[in-house]
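Quick one: the structure is below, questions incoming.
Note that one protein chain of the assembly has been removed; the remaining protein chains are unaltered in position.
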Amino acid sequence: MEPKKIYGILSEKFGGKIKQFIESTLPPSVLVETGAIADVCRFLKEGDGLDFTSLMCLSGVDLKEQGKMAVVYHLHSMKQKHKITIKVELDRNNPHVQTVEQVWPGANWYEREAYDLLGIVFDGHSDLRRILLPEDWEGHPLRKDYVYPKRYHTWDV
Amino acid sequence: MGVLEDKLPDNILFTNVDKFLNWSRKNSLWYMLFATACCGIELMQTGAARYDLDRFGAIFRATPRQSDLMIVAGTITHMMADRVKRLYDQMPSPKYVIAMGSCANTGGPFYKDSYSVLKGVDKVIPVDVYVPGCPPKPEALIEGIMKLQKKIMEEKNLVKK
Partner (left out) sequence: MTKADEKFMQVNMGPQHPSTHGVLRLLVTTDGEVLSGVKPYIGYLHRALEKIAERVTYPQFTPFTDRLDYLASMNCNLAYAMTVEKLLNIEVPRRAQILRVIMAELNRISSHLIAFGSFSSDMGAFTPFLFGIREREFINDLFEIACGARLTYNYIRIGGVSKDIPGGFIEKTREFLDYFPAKIKEYNELLSYNAIFIKRLANIAVISPDDAFDYGITGPNLRASGIKWDLRREEPYLIYNELDFDVPVGKGEMGKTGDAWDRYMMRIYEMEQSAKIVRQCLDLLAPGDYTAKVSKVLKPPAGEVYVRAENPRGELGFYLISDGSTKPYRLKIRAPSFANLSIIPKLARGVMIADLIAIIGSMDIILPEIDR
């Protein structure tokens, strides 16, 4: 299915909660209202003819200039052989978004990673802890204004 | 070595005993299989058929308690550094360390831009021989081991230093 058509199906189903279709990215993306992401994802997985069986990638992005953060979902269907990008935008000072762990269990670790490196909080996540950095690490390194630490434990960084 | 260490006079008998001890140590350098990153693959290949580390009496062990030599092969992160120290402490004396590859020497390619890589394993444990390279070729590692053997031969165990 063409991404444009998927966008059409989504707009029909969710109306105003689907904000925008961005064709310039590869694969083309659909901007979704933050609160609706879990429902949209469930529909994408279970909806007729959509069958987005797997989450290829989930990435957090820091959009510092716009005062926002984004979470980007790259979805892909092995049955229908089509793919699409879904995006949500969050408030940079208080980034919260629903988890999609219930839709794709594999999202668990990706979300933990986005939490670890960018500080995005996924509401409803079963086990939101740091994943790549030690528990006592300070700050979220992938934020654009991250300052490298000087010391860790007993040695210089 | 306990009560006798460093106490005996330097005479023919004791220097020869010393030499014998060193000789046996240098030819049975059992190393710990401690591969954290890319360099670990070269370490594995050095130990396998073509380069055959066994001919130097160096056999890999999976546990620190049976090892004399720790070859730190690969990147050490801050999270790993405490564990490296603990593993080193678990090895029985006499023990030696070879830092293999730029990462273990200085942090290597991650020196400048990474926040999580330890800049040289010598910040947490003492190192005897540094082998540069990213990754060092097996020949380079073997040279490092031979350097270490030379160093061991010059050690004084029993007699006064």
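Letters A and B name the chains as they come in the text, with residue numbers starting at 1 for each one.
Note that a contact is a pair of C-beta atoms (placed from the backbone, for glycine too) under 8 Å apart; a residue touches a chain by one contact, two chains touch by 3 or more.
Everything numeric in this text was worked out from a predicted model, so none of it was measured.
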item: Touched by the hidden chain, restricted to displayed chains; value: A, B
item: Among B:22, B:75 or B:105, residue touching the chain not depicted; value: B:75
item: Selected from A:6, A:55 or A:88 as touching the chain missing from the view; value: A:55
item: Chain A residues touching the omitted chain (full complex); value: 24-27, 29, 53-57, 59, 61-62, 72, 74, 78, 81, 85, 104-106, 108-109, 117, 130-134, 141-142, 146
item: Touching residues (missing chain, whole complex) on chain B; value: 33-38, 40-42, 44-45, 48-50, 62, 64, 74-75, 77, 79-80, 83, 87, 109-110, 113-117, 134-135, 137
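We take it that only the chains that are shown with their structure count from here on.
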item: Centre-of-Cα separation between chain B and chain A, whole angstrom; value: 45
item: Touch list for chain A against partner chain B, complex; value: 133-134, 141, 146, 148-149, 152-153, 155-157
item: Residue numbers on chain B that touch chain A, as the complex places them; value: 78-79, 81-82, 115-116, 118-119, 123-124
